[in-house]
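Removed: one protein chain of the complex. Kept in place: all other protein chains.
Entry: chain A
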Amino acid sequence: MITRNRLTAGVCIALATLAAGLGSVLPAAADEPPATPAPKVELVLDVSGSMRTRDIDGQSRMNAAKQAFNDVLDAVPEEVHLGIRTLGADYPGDDRKVGCKDTKQLYPVGPLDRTEAKTAVATLAPTGWTPIGPALLGAADDLEGGEATRRIVLITDGEDTCGPLDPCEVAREIAARGTHLVIDTLGLVPNAKIRQQLTCIAEATGGTYTAVQHKDELSRRVTQLVDRAAEPVITPVATEGAGSCSAAPKLEPGLYTDREKIGEHRWYRVDVLPGQELRASVSVAADRAVDNDYGVLLRAVTVHGREIVRGSESGTGRTDVISSGLRYPSPEIEDGDDGSGKPAAETVCLQLSNAFSAPASVKRTPGLPVELTVDLVDGPDQASDVAAFGLGRGWWLLGVLVLTGLVAGLLTGWITRWRIAVWRTN
C-alpha cells in the first residue's frame, strides 16, 4: 500500500536520475511547476490629507508609506504581478460627492518595472478624502481575470466617511464573487473606529489586520503579505450545493468553495466505487460578527436517506473557521456488475449544515464561505483483530507459551514412556 507507493516512487526517481544522467535535474524540475498563473497583488494606498500628520517615527505618515513602498518594490518576487492604486490623491476640494469618487490606478497590475513604479509613488502628495469602499471595488476590478491568487493590501490612516457604501459590506461582496480575493489591511492610527472598520474588512475576506506603529513594521509587513501572495496554493473550484440530494452537484475529488447562509442546508453528491474510501472535510468560515457558540455538521447519507457516517464539531469563542470531516470506506461487493463489467458506483450524498447564529443587525447574504475537500482513495485494510496481524505481546503471552510448551513436552515424554513400557510388556 503505502510501501508500494514509496517503492514505486523510489524506482521512478532512480530511473529518472539514471535517464538524465545527473541527479541535479530533479530539483530544477521541481522548482518550476507547469505554468502556474502569476499571483496578483494590488497595494491600495491612502493619500488623503491626513497622511500629512507627522506621527510615525517623527516622519509624516506619507513619507513612512513611501519609504515602505520603496522597500517593498525592491523585494517583490519576480513572478508576482503588482499594481498600485491610490485613494484621495487628486481632489483637494470640499465637495464630498467628488471627493468620494477620488480613486485611481497609479500603476497597472502586471510585470513590475521597479523604477517606473517607484517614480510613480514618489509623485504622490497627501490631498483629499478617504473613499475606501470605491477604492476596494476598483482594486477588485483591476485584479479581475485569470485563475491566480489575488491579494489587496490596503494601507490607510482614516475611516471611510463617504457612506452609504460600507467598505466592510463591499469587501464581503467582493469575496462572494468567488474570485479567491483576500484583503489585508494596515492601519496607521491606533483609533478604535478605524480598527473596527479595518478588522471587519480583513475578516470578511479571510485577510489580516495590522496596527502599524513604526516605519520598519510597515515595510516588513507589506513585504510579508506580498510574499504570501507568491506562495503556490491550490485554487479551489466554485460550486453550488443544492437544497436536496437529488438536485445536488456531483463532485469529483478536489477542492471546492461554496457559500452557505446561516441555518441553510447544502447537499453535494459523490460517486464512490465499491472498495474505495470517500474522504470529505469541510470548513465554514465566520467572516462576520457571529455569536460566540457555533457548530458544523457534515453527514454522508445514502440516496435513500440513511445516514452512513457524520463529522461534527462545535466550538466557542473567537475563531476563523469551524471544520469537520468524515471518512467512508465503501464495502467491496462480490457481484456488483451493472452489465458493462464495471462495478456500479454508489452515490453518497453529503449534507452540510452549520449552527452559526448572529445578531439581527448582521447581514445574512451572501452566505458564510465554505471550503470542501473531497478525496477518493483505495479502501483500507479492515482490521481482522485488535492487535497488529493478530500477534501477541507481553510477559503474560511468554508465560502462557512457555507453560504450554512445558506441559506439551512432559505429556509427550510420558506418553512415549508409557507406550514403550506397553510395548515391552507385550
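Everything below uses one rule, namely that a contact is a pair of C-beta atoms (placed from the backbone, for glycine too) under 8 Å apart; a residue touches a chain by one contact, two chains touch by 3 or more; residues count from 1.
Definition applied: contacts and distances are computed from a predicted model.
K.L.:
For the chain not present in this complex, what protein name does its UniProt entry give, out of "Oligopeptide transport ATP-binding protein OppD", "Tryptophan synthase alpha chain", "ABC transporter permease subunit" or "Secreted protein"?
P.N.:
"Secreted protein"
K.L.:
Which listed residue (A:A242, A:L255, A:A344 or A:A358) would be found touching the missing chain in the intact complex?
P.N.:
In the full complex, the listed residue that touches the missing chain is A:L255.
K.L.:
Which residue, A:G187, A:G241 or A:G367, contacts the hidden chain when the whole complex is considered?
P.N.:
A:G187
K.L.:
If the hidden chain were put back, which of A:S246, A:T302, A:S357 or A:T416 would touch it?
P.N.:
A:T416
K.L.:
Using the touch rule from the top, list residues of chain A that touch the missing partner.
P.N.:
Answer for chain A: residues 1-3, 5-14, 17, 23-24, 26-27, 30, 33, 187, 190, 192, 195-196, 198-199, 206, 208-211, 213, 217, 220-221, 224, 227-228, 231, 233-234, 236, 253-255, 275, 277, 279-283, 309, 311, 313, 317-318, 320-321, 323-329, 332, 371, 373, 375-394, 397-398, 401-414, 416-417 touch the chain left out.
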